[in-house]
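One protein chain omitted, others in place.
Coming up: chain A.
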Amino acid sequence: MGKKMQVSLTVNGEVHEVLAEPRELLIHTLREKLGITGPHIGCETSHCGACTVDMNGRSVKACTVFVAQADGAEITTIEGLGGPDGLHVLQRMFREHHGLQCGYCTPGMITRAHRLLQENPQPTEEEVRFGMAGNLCRCTGYQNIVKAIMAAAAEMNAKEAAE
């Protein structure tokens, strides 16, 4: 057990001060200390992406980030994606296109898709499949996830063009 550190991080716009051992993983801070249980734990080796959150504008696997590394960081989780108008278009499209079944991968999947569409607002299907390859789903076979993300991109682009 190491000496505890004071860590300050902003999660979904809210500033949190936490006291944590240097070895504490970000996913445990989020889930156990802050009660943010959207991101899940699936593998502990960075493969499955159930724990994906957005940290300073990049997708990270919160199960392999020490909370100490997140000191001063801006973090967005699935809980922070919806706006005052309700669900994020990705959340709506995952439902519309049946892009989820058990729901366990879904928070990480949508959080990653959200970042992907900022990195590449008009992806091809191949680019979506490649860009989502860090997130595993055991239920859907991905086909409808890809469809949902393509549909979300189309809607986001149409909205932008209209503005």
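Methods note: a residue touches a chain if its C-beta (ideal position, glycine included) is under 8 Å from a C-beta of that chain, and two chains touch if they have at least 3 such contacts; residues count from 1.
Everything that follows uses one rule, which is that contacts and distances are computed from a predicted model.
Q: Among "Carbon monoxide dehydrogenase large chain", "Cytochrome bc1 complex Rieske iron-sulfur subunit", "Hsp20/alpha crystallin family protein" or "Amino acid ABC transporter membrane protein 1 (PAAT family)", find the name that the UniProt record gives to the complex chain excluded from display.
A: Spelling it out: the chain absent from the display is recorded in UniProt as "Carbon monoxide dehydrogenase large chain".
Q: Taking the entire complex into account, which one of A:Leu26, A:Val60 or A:Val146 touches the absent chain?
A: Per the contact definition at the top, the residue touching the missing chain is A:Val146.
Q: Which of A:Cys48, A:Ile75 or A:Leu117 sits in contact with the chain that's absent?
A: A:Cys48
Q: If you put the missing chain back, which residues of chain A would it touch?
A: Residues touching the hidden chain, for chain A, are 1, 21, 23-24, 28, 31-32, 35-45, 47-48, 50, 77-79, 82, 87, 91-92, 94-96, 98, 100-107, 110, 128-130, 132-146.
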